[in-house]
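What you see is the complex with one protein chain gone and the rest in place.
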Amino acid sequence: MAGLTLNHLYKRYDNSGKKKKIKNDFAVQDLNLVCEQGEFVALLGPSGCGKTTTLRMIAGLEDITDGEIYIGERLVNKLQPKDRNIGLAFEDYAMYPPLNVYGNVAFNLRAKGVDKDEIDKKVREIAPLMQIDDLLEKMPVKLSGGQKQRVNIARAIIREPELLLMDEPLSHLDGKARQAMRTEIKRLINKIKCTTVYVTHDQLEAMSLADKIAIINFGVLQQFGTPTEVYDDPANEFVASFIGEPPMNILETTIIKKEDTFFFTFDNSNLQIAVPKRYYSVVKDGFRCKMGVRPMDVLIGGPDSQGTPEEIATFENLGDERRIGIHVGDVLMMLITEDEKRYKRGDIIKLEVRGEKTHLFDIETGDRIREKKE
Amino acid sequence: MARIQLENVRKAFGKVQALDGISIDVKDKEFFVLFGPAGAGKTTILNCIAGIAMPEEGLIKFDGEIKNLIDPAHRNVAMVFENYALYPQMTVYDNMASALRSKLYKTPEDEIRERIMWAAKTMKMENLLERLPSQLSNGQKQRVAMGRALVRTPNVFLMDEPLAHLDAKLRNSMRTELKEMQANLGSTCIYVTHDFMEAMALGDRIAIINEGKIVQIGTGDEIYYMPCNEFTAQLMGDPQINIFDARIGEVAGGFTATFPVNGEEITVSLPEDGRVYSTIKEKGLEHVDIGIRPQNVKYSFEAKEGYFKATVYSYESIGNKSVIVAECGDYQLRMIAPNGLSVAIDSDVYIRFELDRSIFFDSVTKEYIVRYDEQTFIDLAKSEEEK
Partner (left out) sequence: MKTGKQKALNILMNVLLIIYAVFALFPLIWMVMISFKSDTEVFTTTFAFHPTLANYKEVLLRSDYGRYILDSVIVSGGAVLVSIIVGVPAAYALARYNFPRKEDLAFQILSYKFAPEILVVLPLFMIYQKLGLYDSYLGLIWVYQLISLPLLIWVVRGYFEDISVEIEYAAQVDGYSWYQIFFKMLVPLIKPGLVSSALLAFIFAWNSFTFPLILSSNKVYPVTVAIMKYLGTDSAHYGQLAVASTVSALPAVIFALCIQKHLVRGLSFGAVKG
């Protein structure tokens, strides 16, 4: 059963009332998404890409210009937020300061007029799950960021919503606390098995938390898939460069044919990389496209390597790993190695690329060029 | 450019001893990194060198000359502040020109222009020069703050977390460029950071600071491979090094380490290594803390010979790779895995340590005792220093 279905969703802001004429662009454009029951889905994209607008439409805080939203099997387009049976955990904690944690968690149920004993039972049930059992008597001002966030989530899920929505809940935390809280959220959601939509601009967060990631840019869905899919099999150049840190190396290339072998060649560079056989059906001599390869998949060849000798432009020893930069034309191509050898600028290394890990992108549209299926 | 020395510098704010006997000797043209957790006193050290803060005790010398009583203006230092400290009423251009327009460092206007253009180009902000600071994003402000320092030719550049507010991509590229720039300028640079990668990548030498004291000074490799105590070991490395308590036992022809995993005792034999074995014998070690980096912990999702069982606590991406955290009873183990595995929380994972990469710490004092292949790493660190 689907937990959440977005069907040709559009959002267009009405700017006609404003003095300054703003281009009447769609904030969200033809968004189709099916989240399975109990799935954790991240909406990921740069700021202003329409991910928060989407979330707000799902929550009912924003009008829908066109399209349909189903929660479970119910069409919720016309329903008020309170009738949609959703839990919200937003960026700002927005707790009621005069109430203690217990009061805050119980607030929604009290407002609904649920029986007192019933409320108490539920709060006591949920508190250990969120690890807030010893905080129940505390006031919100006394809580740390991480604790507030846990209370916030407890408050969202106490109503047993069909759908849990979170909007950048970690953006207030920094560094270590953020990482720890990320783990916590992942484990909590795993326990309650609630369908969750999570908005973030941080690809690490999305990669770590989500079962599936929806990558959005300029209001348009770029790719929807598991972290593995978006990392190893990006739909286009945007997804390829957005996911992964340091980002994928993406280089413009001209493919040439020597005897029976195709090679990637690059302007102002002697670098040549053999084109993997699987692409032979789509490339031809003189074909121009972009080649993408992750820094982890660029290797330093041994003494008898066939790789092109290249000069090291930058070398960084980061302890756990070393990063080497090589000028390919005017682009700095990065490679990461855990090899303990220390290089310095000007050293020559033989460069090899894991052919099976290269991706081709259209030079104009950035769309992925895929090998033809047999 | 100058050699900067601090001798036993002490500074207190009220009852808080911010600096507790800091001595460092920064060589001319060296890139020196002050690295430590928040509140360690790193910024106070910079302030003392700049003359903004006055130490109660100790000497501050530039090229051997005592500067304690010289005011900041006359020390000729360039500083990048963490909160940028841009002059809000001035454009980016005027901000960058301000030092060169002061009476003390008066420079002809066309030379100022030339230098600003150069700095703006290196900092990739030529298009920002006419803007006011309020019209800039945090990342842009940080670049302006850097540019304002770079136009000068000071005794020393003091940089306080200059890359902290940039996004990850820009931070990586700026880090690479900064190192190159410093090498080209041939300037002394003292750089404060709490980011371990910056410290490793930039520092000719790194000083680890904690609670107003220097914990260790050395090259990146020295500190990374031979941390003087567990605190330093945990600071250097992301994800953090695993440290657990083990009991040493002796068997025919060698030693074993025994440690608990989920209530069971696991015994593994310690690989042979001359220096490790002789140290164990000499000191009669019975208990040690074993430190082992996440990349030296091997995992498998099926039972295997020599692997012990633990439970997956979390699996998370850290960029180009991922971390599996495994629960082992009282402690957790971090290990490196590739991105994009499907790892279920609370599932079983089987673990093996590459003990021949481990570091031994005293289980009471938490100080460094010995590590495997110690001589190799001593040589490596030395070759780094010579470079």
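As written, the chains take the letters A and B, and residue 1 is the first residue of each chain.
Rule of thumb we're sticking to: a residue touches a chain if its C-beta (ideal position, glycine included) is under 8 Å from a C-beta of that chain, and two chains touch if they have at least 3 such contacts.
This is a predicted model, so every value here is computed, not measured.
Taking the full assembly into account, the omitted chain touches B. For the chain missing from the display, the contacting residue among B:A2, B:L34, B:V77 or B:V325 is B:V77, taking the whole complex into account. Checked against the full complex, the candidates B:A12, B:A85, B:M117 or B:I266 give a single residue touching the omitted chain, namely B:A85. On the side of chain B, touch with the chain left out of the figure occurs at residues 47, 50-52, 71-79, 81, 83-89, 98-99, 102-105, 148.
By our rule, only the chains that are shown with their structure count from here on.
Residues of chain B that touch chain A in their complex: 168-169, 172-173, 175-176, 179-180, 196-197, 200-201, 220-221, 224, 236-238, 293-295, 313-322, 325, 339-342, 345-346, 380, 383-384, 387. Residue ranges on chain A touching chain B, taken from their complex, read 179, 182-183, 186-187, 190, 204, 207-208, 226-228, 231-232, 244-247, 294-296, 314, 316-320, 323, 325, 332, 336, 338, 340, 342, 344.
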